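Heads up, one of the protein chains got dropped from this complex, but the rest are sitting where they should.
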Amino acid sequence: MLTDQMKAKHPRIFRSRARTRLLPYLFMGPAMLYIAIFVMIPLGRGIQLSFTDTKLINPQGGDPIGVQNYAELLTSERFWNSFVVTVSYSAAIVIFSLVLGTLSAVLINRSFRGRALTRAVLTLPYATPNVAVALIFLWMYNQSSGIFNESLSVLGIGEVGWLGDPDYGLFSVIVATLWKVTPFVMLVVVAALQSVPEELYEASRVDGADVLSTFRAIVLPHLMPTIRVVALLMTIWSIRRFEIIYLLTGGGPVETTNVLVINIYQQAFQSQKLGMAAAIGVLGLLLSLAVTAVFFVLDRRASLAESQ
Amino acid sequence: MPHISFQEVTKNFGKSTVIHGFSAEIDDGEFLVLLGPSGCGKSTMLRVIAGLADMSSGAIEFDGKIINGLEPKERKIAFVFQSYALYPHMSVYDNIAFPLIMDRFKPWYHVPIINSIARRILRNTAEVKSKVEEVAHMLELEPMLTRRPRTLSGGQRQRVAVARALVRDPDLYLLDEPLSNLDAKLRTQMRSEITDLYKKVKKSFIYVTHDQVEAMTMATKMIVMNDGEIRQIGSPEEVYHSPADTFVAKFIGSPPMNIVAVTASGTAAELPNGEKISLGSEAPKTGAVLMGVRPEHVRVVAAKKGVSAVVESVENLGAESILALKFVSQNGDSEEVGSKILAKVGGSSVVRAGDTVGVEFEPSAFRWFDVDSQLAVD
Partner (left out) sequence: MKNIRKFAAIFTSRLVLIGFVLVAAFPIYWMFNTSLALDSELFGTGQEFLPHLERVGEVPQKLEDVGIFGLLANSAFIATGVTVLSFILAVMAAYGLSRFKFHGKGIFGFVLFSTQMMPEALLVVPLFALFATFGLLNSLTGLVLANTAFSMPVAVFIIKTAIDKIPYEIEESARVDGCSPAGQLGMIVVPLVLPSLAAAAVINFFDGWNEFLFANTFIRQQELWPASVGLAQFMGQYSTPLSTVMAAALLFTLPAIVFFLLVQRQIVSGLTAGAVKG
């Protein structure tokens, strides 16, 4: 207990006590302040906007209209289409990137000549900037002259409207995204694989397990925590992903690739309805939060089961 | 079973040779210990025997049949790893049952859903259950069957590893320094448990260790290795009393055998400090030769009665004491000559550090080694 007498006698200690308590805030402060200014305040403003009918012409003005935007959205076919497209897109990305990424990680895990080079090449797509990815795929998907259709013609199958045909739009966009993001999964899984002790592989060999059994019984359980985290990251990043879809299809054809973020962009800058755009944004954020919450619940439960 | 024949087994890792021409014949039912310092190639050798590593040249036969190309599970072996290598995400029961399930696994069980069902059914079959429980009972693991390895102590984990080996009823047990991760007391206890197990199953055991006490107490036959080569093959008694070279002589025994450079002629030998002692019998050669004598055969007597030496240190172990001695030169300047020799005396020593004493050697306790080759000479 610090009495006033003690404080008076040892002013320097008391001062440093207070300083120690302030210290963490000094370290965290700048970053927090920064986020507060550039994320939290705009977020607040965005949420506020969602309850108004603000238009692009007059960004500062606009009257509050309560939950009208939300009501409109939740009954709008267009919005729900966006929602479904977003969920499908994210789900496809997560599932395929995990499967392909883990597969390539396992394949690259054994050492062989040229392994470093192979790994380097396999990670190139992740290093390619989003805009460049969009551009090259835009060209490859080109209906008349792109390499994909050229090859199909040679094979006698005929053209496909990769970006123009509503049946193919989402597929094409997913493929382009997968090309870019799968290497990330591969890198993370490779690192996780390396933490499996060699003796565990030897033990399963002695026990007569073949490669697949070993993978299932030993490697996969070991990887689960990592896979879960990667799945979460992939999901929330997919919900945000903008450039690739925007530059490839702009949300079409016929809104088959109109994910939430594109929808927001359109509402804000084409339809000029800032309030509505903000409302969609808030709903998108809620989606991300929900996904994260589900993840934490599942992860907590799985971790408990594992440690028992 | 099995009778094991090692024929010039060699193992290279890239440019370096880790095992040189390993040849030996081991009878069925032996408890063979591969003993040697770290890095001598013994663990590698064990993995070659197991089929976890391939040999670069040579052959190994089990009961006359060459096993070079066989997979571990085809060799009917079990392996206990130094770090136990228990499957962390399976319960103790599942760990022990795993080899049994793998035995009964058919290729088409790999299909995803069928896989989970098949494994669950297999794990609960009466046959698997009874075997697992039998082995668990033998090793006192029954209360832990549902727990995960993470929650067990080192000794318990080790027993699970042994149980997993046992349940396969192999012809050959391979153990890779299984006790080195345990504390001293547990180690002594587990040592006798392993020996009991050996006597019970009556199968061949190959045990790798760097601890010569473990080797001496457990082995029926020992192979002492260094730098990838066999230095000696023999029973513990043979290795102890008739070491094949100075390496074995110094590696076995605690404290190790004293090696003294002497000049021998007939039944006498001149020690480094100039004093002469008489040997119980003829020395094997005349001239410079290495004389080996175990500390328990070195006697400490009154200063004038034996070779002059100064006591450097005394380690009192209760039942016995170890004295480090250094010969005193006869040139009159009382200089200490040569390296230390150790003497083991019973009880607490009356002698103190700094005392001058006399040293006597028990007759016919000498072992002789060639100065150049370091090999034993008769």
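Labels for the chains are A and B, by order of writing; each one numbers its residues from 1.
One rule holds in what follows: a residue touches a chain if its C-beta (ideal position, glycine included) is under 8 Å from a C-beta of that chain, and two chains touch if they have at least 3 such contacts.
Computed from a predicted structure; not experimentally measured.
S.K.: For a quick check of understanding: of A:Leu73, A:Leu163 or A:Ile264, which residue touches the chain that isn't displayed?
M.R.: Residue touching the chain left out of view: A:Ile264.
S.K.: Tell me where the left-out chain touches subunit A, residue by residue.
M.R.: Where subunit A meets the chain not shown: residues 21, 23-28, 30-32, 34-35, 38-43, 45-46, 49, 59-60, 100, 103-104, 107-108, 118, 120-140, 144-145, 147, 150, 179, 183, 187-188, 190-192, 195-196, 211, 222, 225-226, 229-230, 233, 236-237, 239-240, 242-243, 247, 260-261, 264-265, 268-269, 274, 277-278, 280-282, 284-285, 288-289, 292.
Keep this in mind: only the chains that are shown with their structure count from here on.
S.K.: Distance-wise, how many Å sit between the C-alpha centres of subunit A and subunit B, to the nearest whole number?
M.R.: That pair's centroid distance is 56 Å.
S.K.: Any idea which subunit B residues touch subunit A in the complex?
M.R.: Residues 47, 50, 52, 71-73, 77-79, 81-83, 85-90, 98-99, 102-103, 105, 110, 115, 147-148, 150-151, 164, 168 of subunit B touch subunit A in their complex.
S.K.: State the interface residues of subunit A toward subunit B in the complex, per the touch definition above.
M.R.: 197, 199-200, 202-210, 212-213, 216-218, 221-222, 306-308
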